[in-house]
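The complex is shown incomplete by one protein chain, all other protein chains being positioned as in the whole.
Per-chain residue numbering starts at 1, and chain names A and B are given in the order in which the chains are listed.
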Amino acid sequence: MTITSVPAPAPAPADITASDSAALGLRESATFDRATIADIQRAAATGVYDIRGWGAKRRVPHFDDLLFLGASMSRYPLEGYREKCDTDVVLGDRHASRPLHLQTPVTIAGMSFGALSANAKEALGRGASEVGTSTTTGDGGMTPEERGQSRHLVYQYLPSRYGMNPDDLRKADAIEIVLGQGAKPGGGGMLLGQKITERVAGMRTLPVGIDQRSASRHPDWTGPDDLEIKIGELREITDWKTPIYVKVGASRPYYDTALAVKSGADVVVLDGMQGGTAATQQVFIENVGIPTLAAIPQAVQALQELGVHRKVQLIVSGGIRTGADVAKAMALGADAVAIGTAALIALGDNDPRYTAEYSALGSAAGFYDDFQDGRDPAGITTQDPDLASRLDPVAAGRRLANYLRVLTMEAQTIARACGKSHLHNLEPEDLVALTIEASAMARVPLAGTSWIPGAP
Amino acid sequence: MVTLTAPETTAPEPVTDAPAVVDLADAPVRGLNQALHDAVDGQSWTVTNPGGKHSLAVGINADVVVTIEGHAGYYAAGMHQKGTVTVNGNAGVGLAENIMSGRVRVTGDASQSAAATGHGGLVVIDGNAGARCGISMKGVDIVVGGNIGHMSAFMAQAGRLVVCGDAGDALGDSIYEARIYVKGTVASLGADCIEKPLREEHLAELAELLAAAGRTDNPADFKRYGSARNLYHFHVDNSTAY
């Protein structure tokens, strides 16, 4: 949460802990807590809003607030490891003649070369391909490394159209038209000067080293009626072979999902507010959009009302960390999930072995979110050749593959316990909520009751 | 809601000598585009009765000549890579969007976002262009015989935009390294766009562009506009320009 050229705020004095201050009779304001005070001081000193990476850090109702009802007497569980529980998923068979067939419903979300190093992008491709899932380009085009290492590559179509070209479009296994992302629904892209190296600048047709500001609306269409025509153009260019996804940041997912379907999308990608970003104003990340948990039921309702649930697939992202999260998202009606932040952590982001270097940057392992300033000690969110070379794409890809396998096996474990021979057979009735908030948002009953707040 | 399957493909016979004629009063757009995607260099097509249909002649990647006799809808010659597409009429939104190379010409007017995000090639509009002409252009050359609408060359990154008539409001807002030449008046310049001196090299490139577009305007009658480069690095004193 710092900005380059602005000194990092001094760390809190180590000699006064929260409990000490209470003992001294000092009272911290809940409204003006220390982080808020630091924010005000930073704004006053610099005149610039805070830009950072990562997603929303505030606590919001999440998958942690849901539990599965495992089988016992009334339902029969499957035997772990012996009785089959399939995990494959077909994406994009509504209109496209070449849909994706993935072995696991856990995909890799769009992250640009530019935001990430070439080695990081290669590692994502390697890890995803090893387990038979897809990875996604980002704002800035497709690199040969990424295409070469990715068996299933989703090509993002963004407002900036940096590096967009028809050859790569035809090489893509799917096209994802991005209207927004969970960290900033309604916001445009941003990449600060430190990361606009010669290669990144070349791919984006920008001068080296400038702050890149990119548009929040597409340059040649606005709204679903025109999106339908745009999707028609992309289908014509790719001869109706390539699936077309539409990605939205979660804010009004009921309407956005319905309109994506009406515009002709094969797949809807829904990114909740916990979804990450490479560089966005903190005020945007923390205050715009709705939690993933609240978004899924609204999107699923729209798909069901239009009679296309499981026909137009729903990919959910924003805060997926464990196989339980995967299973919960799918039980609520998602066909697949996408991970971004978690994938970077699997590659080596926020690794404690860089503790000293995080500290020198005014951060700490587990807190580092200055993806915008390009000085990532782990060599992931950087374009600095020395830092980037720290990440071995083969080893990092292997770590990602391991993690993806764990997510898949964890989800299978839960599905079997609920008596399902395929992850897709999980349903909302397999879930209960721990809190009234989660119950209302996820539209599943509060545990031990049949009560869903707000349900008719 | 859109149809659930790709329309039937009925590819017209490619002809190498005389142009193949595709009458869109009878034939679907899908068949035309498939034929153009299957084409080899040197072939030519004439498209009749376009009726403002969308996505005509998109994604062409062979050195072919396509003539559309009438008005085209959205995204005519979208993502054009090779050859020449001529619309003898008007074109809708997003003419030649993201063009990579080759040549696209419209004898009438073009709607908004003409040549949006184009990376290369030449787009010639003999009439007027609507709003957002050359938005986010990345290397394309655009020559407009008439006027252009507001917010043209917004975030224009590279390439040249030549306007023989007048330009609307907020020309070149947040422009990067594209160069703009306007013969007539400019209603207003957008943030970070300024008038710049018209030097010999600019007169030369302007003469070349006008000639390529088949125009006889005098390069010396134009003014040049480009980036003041004040927004390249965030500075608090520029905050109102963002």
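Some points to look at:
One rule holds in what follows: a residue touches a chain if its C-beta (ideal position, glycine included) is under 8 Å from a C-beta of that chain, and two chains touch if they have at least 3 such contacts.
Simple rule for what comes next: contacts and distances are computed from a predicted model.
Choosing from "Cu2+-exporting ATPase", "Pyruvate dehydrogenase E1 component subunit alpha", "ABC-2 type transporter transmembrane domain-containing protein" or "Glutamine amidotransferase", the protein name stored in UniProt for the chain missing from the display reads "Glutamine amidotransferase".
Interface note for the absent chain: among A:Gly70, A:Gly223 or A:Gly366, the touching residue is A:Gly223. Residue-wise, the contact with the chain that is not shown comes from B:Asp109, picked out of B:Asp109, B:Asp126, B:Asp141 or B:Asp192. Residue B:His150 is the one among B:Arg30, B:His150 or B:His202 that touches the chain missing from this view. If you put the hidden chain back, the residue from B:Asn33, B:Asn61, B:Asn90 or B:Thr117 that touches it is B:Asn90. The chain not shown here touches chain A at positions 217, 222-226, 228-229, 252, 255, 259, 262. For chain B, the list of residues touching the undisplayed chain reads 1-2, 51-54, 70-71, 73-74, 90, 92-93, 108-109, 111-112, 130-131, 149-151.
Methods note: only the chains that are shown with their structure count from here on.
Here the CA centre of chain A is 35 Å from the CA centre of chain B. Taken in their complex, chain A has these residues touching chain B: 46-48, 94-95, 97, 160-162, 164-167, 169-170, 192-193, 204-207, 210-211, 213-215, 219-221, 226, 228-233, 235-240, 261-264.
By the touch rule above, chain B contacts chain A in their complex via residues 1-2, 4-6, 29-30, 33-34, 37, 54-55, 58-59, 61, 73-75, 78-79, 81, 93-94, 97-98, 100, 112-113, 116-117, 119, 132, 135-136, 138-139, 154-155, 157-158, 174, 176-177, 231-234, 236, 239, 242.
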